[in-house]
Every structure is written in C-alpha cells, then in structure tokens.
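Omission of a single protein chain aside, the complex is shown with its protein chains in their original locations.
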C-alpha cells in the first residue's frame, strides 16, 4: 500500500483538475460531415418496449427507423440509426442524459422533458438550433408553421429555439358522474370558482367511503403535486409562479393556494393520508377507478393511459359514460392570469439535437422526419393525443371528445412552467409547503416557511413578496 | 516488508503482495479514486445542470456549514441514528442471537425451516422486498391491518420509522443469526454443562458463560450491520423519505439532493459527513475490541 498511495494521490490530483464540469468534445461547424455517405445516428428516449411509453419505443423501432433508413438510402446515404431505450424515473433519466451531455457524448437526438430545457441550456449542455444546425437550415423546415406558437415555446429558452416539441397536454378536473348522480350533482358540471368545487366536494362527502376531492399534495408525489395541484391553483389567483424575473415567495397568492389546500384537507374533503404515501398517486388512480374519488385534477394523460378501458393502469370499463371533465376554474370568475375565468397548466417533451453530434445535417434531417405529419400520425398508432402539429390534431382528435376539448378549450388558456435551472428547487419548496398544510400547519406558517426555503434555495434577490 | 518473522504459511513477501494486488488494484481504481473525487466535489458548488454545472467553483467548507445548519440534514442524522440503533444494534443483534440460541437444540427440520425463511428475507432482491412490505403495511388489504382487524391504518404513513425499523429487522437478521450460530458452536460445551448443573438460569448462562466467549463476534457483527444499515437505501423504496421527511434517513436525503435536485456538491458533502459518522462507529468498535484484547 505504501507504494500505491502516492500514485493514487497523484492520479487523483491530475484528473480532478481536468474533468469537472468541462465539455471536452470539439463542437465544430454545422456543415461538418454534411456529405458523408455512411452515417450513424443515435436517438435516446425515456421509452422502452414493454415498459414505460412502450408505444413510442415501438414506433421508433418499427416505423421510424426502417423508413428513415430507406428514405436516406434512396438518396445514396447509408444511415444506421440506433435507439437507446430507457424506462426509468424522470430524475434518473435526466441524470443519465446530463452525464452524457456533460462528458461530450450522448445520442444525436435527445428526448427531454420541456421543463429541463433551461437547465441544460444554462449549463451549456445543449445549444440553440441555429448554432448547431445553421440558421438557414432550421428556418427552411416547413413543419414550424404547423406548430402553434405556444407549443413552440416549450422548445425555446431565452427566445431561442433549442428543439422541436413532441406534443403537449392540458390539465382539467375529472369527475365521476356516477358519484355525482348519487350526490345530486349535475352530470355536465362546470365550476366557476374554487367555492363551487368545494361545494361539490361537500355534497360528495355525504357518500360513505368516498374521498370527494383529490388535489395532489406533499413531497411523495413529486412534480405531480406541483403540476396537478399548486400551479393550476396559483394561475387561478392571477399570478404565475415566475413573474417579472422573480419567483413568488410567500405572497398573498401563494397563501390563497395553501388556503385552498387547507380547506380541502383540513375540512375532510380529501384523503390526507393518501398524499403522504410513497405510492399515493398510483393509489389515487385506483381509487378513482373504483368510484372512491369524486373529483381529481389531472392532465389528459389520465384519460388516455390511466382509466383507459383497454390498456390503462387503472382501467374503467365505463370510462366514456362515467368520467366527466371540466375546466379548472380560477379562484373567482376573472381572477385568473390575464383576467381569465378558467386556467390550466401544460407541459410536454422536446427533442433536441445534441451539440456534440458528428452529423448535424443528417441529425436535423432525422428530426424533420420524426416531426413529419406522417410520422406524428403513425406515432399515435390509432389512439388520440394532442400532438405538436395542427394538421395531425385536426384529423386525429375528431373521434375523442375529451382530447378535442383539450385542444379547443384548454390549450388557448393554458400556461407553461418556466424552464429555469432553479425551477426544481422552487417546485420542491412548493411541494413542501403543501405537505406542511396537509400535516396541519396553518397556510400562513407554511407560506412563511416556504418563503424562507425559497430565499435559501434561489437567493433573496430572486424572490418576490412575503 | 517485515513479513518473514510471522510468515507461517511460507508465502513470502512477493507472493503475499501478489495475492493482495488484484483486490487492491480494483479497489484503488474503482473505489478509492472515485471516493476521493467525491470528497473533492463536496467542497465545490457543483450541480448536474444549470449554470453551476458549467462553471463549478470551490466553495470550501460552505457545504458543510450549510449542512450542519440545515434542519433537514439534522433531522436525517437523528433518524439515521435511530434507524441504526433500533434496527441493527438492538433489533438484528438481539433477534439474531435469540434465534441462534433457541435453534441450537430444536429438531433439525424445524431449525432448517426457520433458518430458510430468515435467510430468504435476507437474500430476496431489494425492489421485490419493497413490494412485499407494501402488501404487509398498506391500507385496505394490507396483511398487518387484516391481522389486527384495523384495515384503515396506513402504517408507513402513521408510524414510518417504526415500520422501517421492523422492516429492517426482518430484512437483516439473517446475518446476525448466521454469525452467532457459528460463534455459539465455539463455546465449550463443558462450560455450558457446568452452568446447567449449578442451576444457572438461561439469562445467567448467556451473560456469564456465553458472552465472554463471543464478545469479539458481537462487536464484529455490530460494526458490520451498523455500517450497512447506516448506508441502506431501501427505506427510499418503502416511504420515499415521507411523510414530510419523517423517515428521511441520510442515504435517502443524499439521493434526493443528488438526483432530484442535482446538487452534487452538497450531496457529496453530506456523504462525507455520513462517512465521518461511520468512522465514529468504527472507532468506538476498535476501542471496545482493543479493550477485549
């Protein structure tokens, strides 16, 4: 050991100095290898056959890759496309992508959650498309005009395009019509304010064994608490979480939202224990399917993949007749952001071109292929979902009233999260604040603790109010 | 190397080094090196993404200072200590010894059955074990709730640390049982016989005859299971640290800081503090061992 110690120390010293936080790979001109005849491209996604997002994985393997290879062959280029499948939790996947990008490697096309865009961009791990591909090449794509501006925003940071969005979603209140009938509530329910929702909850409470309202709370649900709980409520108070260059601290609006949580969970209108269980969200889905939850705030994912009668994880055979949906109301009529009566939040995935790619031109061609109307339609495999393309949406959403509702009624009023590196910390602090309220803290105390946590996490200068 | 004076096996210095070299080489490259590097990251503000990922700065002891002032960290230290003490030092140790002691003289078939289940709990993979315990402790159909005729209690939410401690006793007792079984085999039977003849109770026999013989084993066992428990990540699968941080032991907190928040600098600093905690356990153990000798 005496002999190895100095060696190890030397090696540590040398490598420590060199490796931390550096992008070693040379990122060259957009024109590099533009004329290559043998090209290898890799795409990475959090999708795996037989597991997470299996449909996307099957689509890439069986539809996209053979057809793209064939199309390129017709042009005299030999393309080999590899698909790195993953099926992990979002945080695990993000870690893997970040490690890849920071070490100068990674797939040529990378699928990420739109909310990570800013963090990766601020770390220099991804670059604007104009820099990677060249402005003329990017602008030349005719697909842009099919993508609504709001959806394009998912792929932008600081006003620059970083990637092409993969579709979007919207959040609504789902409700169980059978329970509503039992409680004497209308089957075409549309609340106009939080009080209406709570009143319906009070009516539902009379049915034994039913948790009237599921408004995600606590840290165990992670981002589901923020996206399907705090943020939709917050935009209903008139202010988004990031406003005028500052995060909202313990402001009056945040206190209002925490007050809503207290009225739900302090007033016995929701199942407080459920919010604290490690698998609480899974259980809430199962409970809704078993007619044990009256009202639940979720994205259209709930309709497509959870209570879907054939492939859903909590199947409801009578979904089409038993599940209703309504817009999320602002606190009162007109109190939402931009004076809206109803509000929503949206997210979605984005595909970016890795700045480390050896074949920027070909990667961009592949990107265009992935986002062609034909490919986007094939990706749906006969199901309906809000895609990034208007032309495809017009065609596929016709048959599904719920998703047409999302496209026609929800997307015009929705908001997106700010894709900044600090967002996850803010989100975590918000989750903690709701956990505090569920555990019995008063909204004022929880808001104060939230303010302190936020100042500590992002710095005093970046926090408003409190 | 002053090897020859005690080299009964005739290994010789060269061969002795050759035997140790492969293990040390692997450990050096894949363990010591990344570990030291991690400790270095602990004095930077390094993050996985965002601005600090592009330009990490050395921030000296800031991470350690903020950890020691962080209510969540202190909460985790307390919970980890409770977890180690309750489930390893007391739980696994005592139950492992009791099992080894009780099973000495029962029918071999019964002994093998009990041992098989205890060992099965130890060797089943972690994610599977997590599902098993959900089935035991969950509401509406959890086995424990059914047994107590109290199906509405969510044990993992209402009694998270007690649940985790019971779980970890279930999970890890096998090691202690094995170790004590072999240790007990080395206690001279004549001494046990003498104790029986003078009418010593079971407890007196254990304290005065058995314990002096197995003292070293008790210490080795306690050290290993304490270290393993202190670094155990399985609680995350059961409670994810919740509800409201009430079961957030240190490895879970570090995982959440590193993966969910991407705060690698801070997480590394906490890893170092966990290491210091482990060091304290080991030093106490070494002292006790030396006193034995």
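Lettered A and B in written order, each chain numbered from 1.
We take it that a contact is a pair of C-beta atoms (placed from the backbone, for glycine too) under 8 Å apart; a residue touches a chain by one contact, two chains touch by 3 or more.
Just so we're on the same page, contacts and distances are computed from a predicted model.
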Protein name as given in UniProt for the chain not displayed, "Sarcosine oxidase, gamma subunit family", "Carbohydrate ABC transporter permease", "Methionine biosynthesis protein MetW" or "Acyl carrier protein": "Carbohydrate ABC transporter permease"
Candidate in contact with the missing chain, chosen from A:158, A:282 or A:394: A:282
Residue of B:90, B:124 or B:148 touching the missing chain in the full complex: B:124
Contact set of chain A toward the excluded chain (per top definition): 1, 15, 19, 47-53, 56, 84-90, 92, 95-96, 99, 103, 105, 279, 281-283, 285-286, 301-302, 305-306, 313-314
On chain B, residues whose C-beta touches the chain left out of the figure: 1-3, 5-13, 15-17, 19-20, 22-24, 26-27, 29-35, 37-39, 41-42, 46, 48, 95, 99, 102, 106, 110, 113-114, 117-128, 131-136, 138-143, 146, 170, 178-179, 181-183, 185-186, 213-214, 216-217, 220, 224, 227, 230-231, 233, 251, 254-255, 258-259, 264, 267-268, 270-272, 274-275, 278-279, 282, 286
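The rule is simple: only the chains that are shown with their structure count from here on.
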Chain A contact footprint on chain B (complex, rising order): 24, 28, 32-33, 36-37, 40-41, 44, 46-56, 134, 138-139, 154, 156-158, 237-245, 259-262
Of all residues in chain A, those that touch chain B in their complex: 1, 4, 8, 11-12, 15-16, 20-21, 91-92, 94-95, 98-99, 102, 116, 119-120, 122-125, 218-220, 222, 273, 275-279, 421-422, 424-425, 428, 432, 435-436, 438-439
